[in-house]
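These notes concern the structure reproduced below.
Only a single protein chain was left out; the remaining protein chains are all shown in position.
Read from first to last, the chains carry the letters A, B and C; within each, the first residue is number 1.
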Amino acid sequence: MGRISMSRMMAALADLGRQYLDRSPRLPPPEEAHRLCDALLGSEGEASGTALARELVVLLERMSEADRIAFIDMLANDYAPDPAALRAAANAWLADPSEDTYLVLARAVQSPRLDLLQRINMAPGGTAAMVRLREPLLELMRNRPELRVLDAEIRHLFTSWFNRGFLQFERIDWHTPAVVLEKLIAYEAVHEIYGWEDLRRRLGPDRRCFAFFHPTLPDEPLIFVEVALTRGIAAQIQPLIDIAAVAANDAAPDTAIFYSISNCQAGLTGISFGNFLIKQVVDALKTELPKIGTFATLSPIPGFCHWIDTVVARGPSDFLSEAEQAELVRPGWATDAARRAALEKTLMRLCAEYLVRASGNGRPLDPVARFHLGNGASIARINWEGDLSDKGLRQSAGLMVNYRYDPDEIVANHEAFVKDGRVAVSAQVRSLLPRRR
Amino acid sequence: MGRISMSRMMAALADLGRQYLDRSPRLPPPEEAHRLCDALLGSEGEASGTALARELVVLLERMSEADRIAFIDMLANDYAPDPAALRAAANAWLADPSEDTYLVLARAVQSPRLDLLQRINMAPGGTAAMVRLREPLLELMRNRPELRVLDAEIRHLFTSWFNRGFLQFERIDWHTPAVVLEKLIAYEAVHEIYGWEDLRRRLGPDRRCFAFFHPTLPDEPLIFVEVALTRGIAAQIQPLIDIAAVAANDAAPDTAIFYSISNCQAGLTGISFGNFLIKQVVDALKTELPKIGTFATLSPIPGFCHWIDTVVARGPSDFLSEAEQAELVRPGWATDAARRAALEKTLMRLCAEYLVRASGNGRPLDPVARFHLGNGASIARINWEGDLSDKGLRQSAGLMVNYRYDPDEIVANHEAFVKDGRVAVSAQVRSLLPRRR
Amino acid sequence: MGRISMSRMMAALADLGRQYLDRSPRLPPPEEAHRLCDALLGSEGEASGTALARELVVLLERMSEADRIAFIDMLANDYAPDPAALRAAANAWLADPSEDTYLVLARAVQSPRLDLLQRINMAPGGTAAMVRLREPLLELMRNRPELRVLDAEIRHLFTSWFNRGFLQFERIDWHTPAVVLEKLIAYEAVHEIYGWEDLRRRLGPDRRCFAFFHPTLPDEPLIFVEVALTRGIAAQIQPLIDIAAVAANDAAPDTAIFYSISNCQAGLTGISFGNFLIKQVVDALKTELPKIGTFATLSPIPGFCHWIDTVVARGPSDFLSEAEQAELVRPGWATDAARRAALEKTLMRLCAEYLVRASGNGRPLDPVARFHLGNGASIARINWEGDLSDKGLRQSAGLMVNYRYDPDEIVANHEAFVKDGRVAVSAQVRSLLPRRR
Partner (left out) sequence: MGRISMSRMMAALADLGRQYLDRSPRLPPPEEAHRLCDALLGSEGEASGTALARELVVLLERMSEADRIAFIDMLANDYAPDPAALRAAANAWLADPSEDTYLVLARAVQSPRLDLLQRINMAPGGTAAMVRLREPLLELMRNRPELRVLDAEIRHLFTSWFNRGFLQFERIDWHTPAVVLEKLIAYEAVHEIYGWEDLRRRLGPDRRCFAFFHPTLPDEPLIFVEVALTRGIAAQIQPLIDIAAVAANDAAPDTAIFYSISNCQAGLTGISFGNFLIKQVVDALKTELPKIGTFATLSPIPGFCHWIDTVVARGPSDFLSEAEQAELVRPGWATDAARRAALEKTLMRLCAEYLVRASGNGRPLDPVARFHLGNGASIARINWEGDLSDKGLRQSAGLMVNYRYDPDEIVANHEAFVKDGRVAVSAQVRSLLPRRR
C-alpha cells in the first residue's frame, strides 16, 4: 500500500479533526487532551488505542501555543513517576539486590509518560506530532530546568525511534517530489536558497544532494547535505552557490565538496545524524563516481572573529605582535577590504591557531571544527577570501576552511581526537601555526 | 534508493562476512563478538559504529548455537548495570529526590546493554539479528530466571521499535514477491499450507490476506491473517481450506471470515500485533468492499476436550447428567463418530459453558477466546462438525466457534470484558448455556 | 529496473554524445546522419541496431536548426517509396488482384522511412527525438506541401505509438517530481502559471490535475487538465486562478470545473488525447469523490469578438437592431467597461447565437465549442464578466461559457452532433437565443 505522503495524511487528519470537532459539547483542548491521555493509558486504550491516539494527534496539531504549553505542563506533572512507588522499589532493591527487585525498580523509574508517548505514536502522524511538541519544550526548558526530566524521556524515545537502522538514505534531485524540495528551501541553514531557480542550480548535474528520512515522516528530510563535484578542493563558496554558475569545464570531477549541511527538525535537537550522513555520502559517491578521490568540506568558521575580539580584549598574547594587537583592537578590520588585506598573513596565522589550538573543555572552540574533527576529518586548508558575503566577513573575515574526510584515516583521526585531544592537521595548515614565543 | 530486500541484503552481508573471515588470524566467535561490543561502546564506535555493527551482525548470523548462547551469557553478565553506581544513585535520590538525582538514578538503572543493542541496530540486518537472538534466549529463560532482566530490556527495545506507528500494513496476494509468499507457507500456524498450489488457492479472488511488516525486515511478515469472503458466516473450515474449493456461487459476498491468524517471529513473542491487525483489516475491507457487513472468525477451540477431561475427572458437576458423565469419562468419544454424534447436544452445551464461563485468574480458559474477547469480539455461534481434521477432533471434538467483530460494539465489549469480566454472547449461544441445577 | 527519467537519460545521452564527438574526423551532421540511417537499414543494423540508433538520436539532439531541416529533406527524398516498384506492384495487382499481389502492393506503398523510423525508435530517447523532429516539419509543411507524405507516415506511426492503450493516466499534485511540475508552468496554454507559488495554488487540496504520459517520455506530460472543486458551477475564472484564492467555505464540493486543458507536445499535433483525458478524469473523480455530481468546464470563447466584427461588417443582420449594429461597428466596445455594460443583453444574446448556430463546414465556428460539443458535452451557461483579463476582454468581451459533461448524455449528444449537427443546449442558453425576425 506503499508510502503514504505526510501531507496527504495531514490533510486527512485535518478532515478527521473537523469531524471530531463537530461532535457536540467538548472540553477545552488541554482538558480534552488530558481525558484522551487517560483513556489511552486505561482499558479503553487497549480496545481502541489507535483511534484515541489519532484523535489526540489531531487535537495536538490544532492546539494554540498556549494550549500546547499547558499540555507539556500536564505531561510533566500528571504522568511523572510515582515517588512513593519509586521510593519503595529503591529501598527494596537496596535491601535485597535480586533480579526481582531490580525489575520492579526499573519499572518504577520509568514514568507512565513513556507508555503514553509510545501509545500516541501508534497514530499516523504521532511521531511528527511529538517531534513538533519538543520544539516549545526546548524553549521552555531554558527557564524551567525541572522540565529536563520530561525532555530526557522524550530524547530517550527519539534515540530509539530515530536509530540509524531506521533511517532511509535518499538522493535528492530534480526528480524528487516538490513537497520535499520545498523543505530544502525552508531548512537550508548555511547558505540560503533563494527560491526554485536557485534550488534547481543546487541540484544540477555537477551537484549531489542526499538526505536521511524516517519512515513515519516521509516528506520531511531530517538532515541533508549539499555536495559540489569539482576539480580540486574548492576554496571559495560564491562560485558554488552563484545561481548562474555553471560547471566551468568538461574535465571529469575528482573531488566532492560538502558545502552545506542542514539539520531540519528543531524537535530532534541532540539526536545526531550528521556523522552518519557524511560517511554514507562518501560511500555512495565512491560507488557512483569511482573517479572522485577527495572528499572535503568548504566550511564556515563561525566563531573566528568573536574569538579574536576576546583574545585582543585580554591584552598581549604570545602570538600577536604589538602592531597586530593595536590594529585588531580597533573595530571594523573584518569588513574593511583595505584593512583586511593588510592583515592577511596575521589572520591566516590566527585562524590556524584558532582552529587547531583554541579549545574549551578540551574540545575545539569552533562548533563546526568540533563537529568535523570529532567525525574523524582533518583540517586541510584555510582559504583567504573564501566567503565574501556580509555574514562571511562578519563572522570570519571572509576566511573559510576545508575539512578533509580521508576514508583511510577517519578512524585513526577520530581516536586520536577523542582519546588524546589530538587534531589532525595538514602540513600546509601546520606551517601557518604561530611559533610560540 | 527504495526498499532493499532482506534477502539481497543478507546475501550482501554473507559476502561481507566471507571477506571479514578471510582476514588473517582472528578470535573465536564469542570472544570476537565481545571485542566488537567493546569497540562499539567505546570511542571507536563513534567513528565507525556502523561498520563495527555490521561486522558484529555478520558474525552473529554465522554463529553456531553454542556460540550464540555464549553471546547471550556475555550480554547478561558483562553489560549489566553497575550495582555500585546504582546503589549510590538510589541512595542519593532517596536522600534528596530532586530532578538531578532522579536523572542520575534513571541512567544508573539502564544497563550498558541497552546502548549496545541500539548500536547493533545501526547495521543493516541489526534488527533482524536481534529478533533471531531472542529465540534461544526465550528457550534458555525457562530454566534460568536470571535472564529475565536481559529479556525485559530487549522487550523494552522491541516495544519501541515495533510500535504500531512503525508497522506497515500490506495486502498479500499473487502479486506479492515469492520471497514473502514462501514465508506464509513456512509460518502458517493454524491450518497448514501444503505448497504453492495450496497457497495460490488461499490467495484467490474470493480471499484476502493481510500482514504487518516492519521497515527493517522487508521480506518478513510479522503477523498475517487469512480471510475468506463468503455469503453468511461460515460454519466449517474444510470447505475453506480445500485446495480444490471454488467460490460456490456468483452471489456477492456479504461476510468476511478470518479463518487463520499466524504470528511469524518467535523472537517477537509478547509484542502483540493481532489486535491491531484485525481492526485494520476490518477497515480495509469496509473500504474495498462496502457490501461486506459482517466480520467474524472461524476459530478453533484448542482447550475444549482437555477441559472436559478435567471436569469429568473431578466427578459430578452441576451441568452434566450422570449418564453424560459416565459416557465422557470413557476415552475415545471425541474421535469416534457414532459416540460423538450421540453426544451432540451435550457437547454443544458444554462448549457454551467452556467458552462463556470457564475461567482462570478471571479470564477465559481458552487462549483463542481470551484473545478475541479481549479484543472486543463476541461469541456468535458454536459450530457442530466445524473441523473434522484429526487435530480438530482431538482438541475440540470437531467443534469450532465464530467470534464476531462488530465495529459498533468492539469498545463496549472490550470495556465490559476488562472491567467486569463480562463476556459478550449472542442469544443463540446463550440459549445453549446449561441451566444451573 | 524501474522507470528511468527522461532527464537522466538525456544527461546520459549528452555524455554519450560527447564521447562520440570526441572520436576523430567525422562527417558534417546531416551526412553523418545519412550514413547512420543507411547503416541502420542495412545489415549492420541487425547486429548493432540499438547502438546505431542511439548514436543517431544523440546526433539529432545536437543538430542545429539548419541541419535538422536538411535531415528532414533527406528523409523526404532519399527514403521515399520506390516509384518503379510501386508502379510494378500496382499494375500486378490490377491485373490479378490476389492475396499475393496485394501483399506486394502493400509493401511497395510503404516507404523505407517507416522501417527507418521504427529502428530509430529502438534507442532510448528515440520517440522523443522524433516528436521533436516533427515540430520543424510542421513549420516547413506550410510552404512545402510535398512534405505531407512524410508527415502522413510519421503521424501514422505516432497514432500507433501513442495509442490510448499505451498512455498512462496520472494525477499530478505537490508530490509529483519537480521535473514534471516545471513542465506544467512551461506548457500551460490557457491561463498562464506565474511560477512555483502560483503552481502550488493550482495543486491545492480543492484542486485536481491529471495528465497522460507515455512510457518512453516519462517526464513529459502529453496533455494535462486542471480542475477546481467547487459548490455549483463556477461562473468566473479570476477567483479560480487568483494565487491568493482559498477555498471559500468548508462545504463539501459538488462540482468539478475543468478550467484549463493544455496540449504539451507541438510535435504531436493532430494526435488527439483531450477527449480521452476528460472522460478518464470524470471517472477518476467519481471514484475518489462520490459527492461530485456535476462536471463542467469554464471555457474561453476565443472567436467571439472576431465573429461579431465579421457580422457587423457584413451589414444588417436579422438578430441585431440598428442601434446595436451602430454601436458594435464602433471599435472599442469590448474593452470599455461602460459601453460593454450597456451591451450586456445584446452580447449575451449574440454569444448564444455564436456558440449554437454560427458554423463553418457544418461545424461550430468556435474551436473550443467544436472540441467540447464533439466530445458529447452540452452548452450549459454563458457567463457575463467571466474573464476580465485583457485577453478575455479582447477575445470575448469578458464572456465565458460552461460546457457540461453529463456522463449519461455524452454518447447521445455526440451522436446527434456528429450525425445531424445538432448542438446540445441548456434551456437557459436556449432562452438567450435571438428570435429570428
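We take it that contacts are C-beta pairs under 8 Å (C-beta built on N, C-alpha and C of every residue); 3 or more make two chains touch, one makes a residue touch a chain.
Everything numeric in this text was worked out from a predicted model, so none of it was measured.
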Chains shown that the absent chain touches, full complex: B, C
Touch with the omitted chain, as defined above, among C:26, C:148, C:345 or C:422: C:148
Of C:77, C:160 or C:428, the residue in touch with the unshown chain: C:160
Chain not shown: contacting residue from B:142, B:175 or B:435: B:175
Sole residue of C:123, C:180, C:199 or C:351 that reaches the chain not shown, by the stated touch rule: C:123
Candidate in contact with the missing chain, chosen from C:109, C:189 or C:388: C:109
Contacts of chain C with the absent chain, listed as residue ranges: 1, 43-44, 46-50, 81, 83, 86-87, 90-91, 93-94, 97, 99, 102-103, 105-106, 109, 118, 121-124, 126-127, 145-146, 148-149, 152, 157, 159-161, 163-166, 168-171, 215-216, 275-276, 279, 374-376, 410-411, 413-415, 418-419
Where the missing chain touches chain B, by residue: 5, 7-8, 11, 18, 174-179, 181, 195-196, 200, 205, 219, 250
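The definition used in the following text is that only the chains that are shown with their structure count from here on.
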Geometric centre distance via CA averages, chain C-chain A, whole Å: 48
Centre-of-Cα separation between chain B and chain A, whole angstrom: 39
Two or more partner chains touched - positions in chain C: none
